[in-house]
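Take this structure first; my questions come after.
Yeah, one chain of the complex is gone here, protein chain that is, but the others are all in their spots.
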Amino acid sequence: MTWKPSRIVTLLTDFGQQDAYVGVMKGVLYSHAAELRAVVDLTHDIEPQDVHAAAFQLMHAWRWFPEGTVHVAVVDPGVGSERAVLMARDEGHVFLAPDNGLLGPVLSADAEVRALDVERFGLPERSRTFHGRDVFAPAAAAIAQGLDPSETGPPTELTARASLPAARRQDDGWAGEVVLVDRFGNLISNVPADAIAGDPASWTVRIRGRSLPVRSAYAEGGPGELLALADSFGRLEVAQRDGNAAAALVCGRGEPLTLGRTR
Amino acid sequence: MTWKPSRIVTLLTDFGQQDAYVGVMKGVLYSHAAELRAVVDLTHDIEPQDVHAAAFQLMHAWRWFPEGTVHVAVVDPGVGSERAVLMARDEGHVFLAPDNGLLGPVLSADAEVRALDVERFGLPERSRTFHGRDVFAPAAAAIAQGLDPSETGPPTELTARASLPAARRQDDGWAGEVVLVDRFGNLISNVPADAIAGDPASWTVRIRGRSLPVRSAYAEGGPGELLALADSFGRLEVAQRDGNAAAALVCGRGEPLTLGRTR
Partner (left out) sequence: MTWKPSRIVTLLTDFGQQDAYVGVMKGVLYSHAAELRAVVDLTHDIEPQDVHAAAFQLMHAWRWFPEGTVHVAVVDPGVGSERAVLMARDEGHVFLAPDNGLLGPVLSADAEVRALDVERFGLPERSRTFHGRDVFAPAAAAIAQGLDPSETGPPTELTARASLPAARRQDDGWAGEVVLVDRFGNLISNVPADAIAGDPASWTVRIRGRSLPVRSAYAEGGPGELLALADSFGRLEVAQRDGNAAAALVCGRGEPLTLGRTR
């Protein structure tokens, strides 16, 4: 496998944007990668140390970037401990993340995984609190500049895998739960969108004691209607037309729901 | 008209930044435009589906970019419905937005407007919930790469025009209202700044039962003074020196105000 860098780096962290932490990471990236094309923020508003939410966002985002992109994910409760920094290559993309499970739901079984040689790729003087700046950024810069991912360290395996809650097939339907509430108050579930086979009207979603119709688009609902649909994540989603389903149903992540035949 | 792209794309959405939606749009842009120079965020914090606020921000921002810039505005309550996606060219800039009125206050009467050929420029597999990713981003990439805007689809007209509330001339003054509260709590009105003719001291603004002096700059007010001035939008604005006028006056968008001669 030849490594052809796109010279694009994405960043996903729980650093927020009120401090200059993310800006400083970009400073290190531009300092160490003279030909960097762009640094793209996926989000920095992951709740502090919420490895599962980071995994969910990254697994749905990375494929939309060009092959050869380096994706850096730093949600890292164990910074400063002996946890490894992982380099993974999968389908022509590279991932850098702490070995805390974050990459579990992201990578395929065929991914090449290595333990980053922190001595070689980290900055000479490293803090024990901000590896985004001192380890992840310089390593990402080197790979984005063309360093072959196979030279980043010895092969290893993930010691932990965050497992997103799995939906279960049931007689003629599915049982799952809400795994993400987005800015619009849409409730994204872990039920795969292709569970909605055939006519949407033949399906009903049950959540919080309510039975909701399945539609093909938000705009097919009546004003203020609560509805379910196949969303852009490829998941079953509960939404309110021109409204906020999380507020209307007073629920959030972890809320159970089912998809079943309309009776 | 020859199209000379600046290879810059701006984004204005109501997607927020807590999810990776905006990052994913940038992934599609960079995947489809190999020579993209930059993607610039105008704002993603428009209140969900607030088409008027989006129009206000866009109309005051786009002229500051180089000619040849592509401005993508996605505040789109009708996503997934039959509403068209508009391509408009005006004064050497290109705009992509849903046909929901957003471009009404933005475009001049001379704008070239076309209905984007979604089959041709959208991604082959398109969701019905996230056209920012599946339609707007690939179309913007094509235009930013040099596709002539006149080839994006058949001529059409806006079916809706969001109309921002208009200020009215009165005997020796104006009556208007607050149309935007910015981060500083400044109250931006719809009264044109050039209504303040001659000596600012000859004018008084009345709002919430208060009479406020008109100044030339924030710093001309005394500490904590409530004042009005001509602002950077070219509008009459009510502000509090080193303070937050919206909080001090306990008011917001829609609040009426008048500009009249000082008695």
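For reference, chains read A and B in written order, and residue numbers begin at 1 within each chain.
What we mean here is this: contacts are C-beta pairs under 8 Å (C-beta built on N, C-alpha and C of every residue); 3 or more make two chains touch, one makes a residue touch a chain.
This one's a predicted model, so the numbers in the text were calculated from it and none came from an experiment.
Across B:Glu112, B:Glu151, B:Asp182 or B:Glu225, the residue that sits in touch with the chain not pictured is B:Asp182.
Within the full complex, the residue among B:Leu42, B:Ala88, B:Ala144 or B:Ala162 touching the omitted chain is B:Leu42. Within the complete assembly, A:Arg133 is the residue of A:Arg133, A:Arg183 or A:Arg241 that touches the hidden chain. Considering the whole complex, the residue from B:Ser6, B:Gln49, B:Ser81 or B:Gln145 that touches the absent chain is B:Ser6. In the full complex, the hidden chain is touched by subunit A at residues 14-24, 26-28, 30-31, 36, 38-39, 48-49, 77-81, 83, 127-130, 133-134. Not every partner is drawn; the one left out touches subunit B at residues 6, 8, 10, 12, 17, 37-38, 40-45, 57-58, 60-62, 64-66, 69, 180, 182-184, 216-220, 229-232, 237, 242, 244.
Simple rule for what comes next: only the chains that are shown with their structure count from here on.
One finds 31 Å separating the Cα centroids of subunit A and subunit B.
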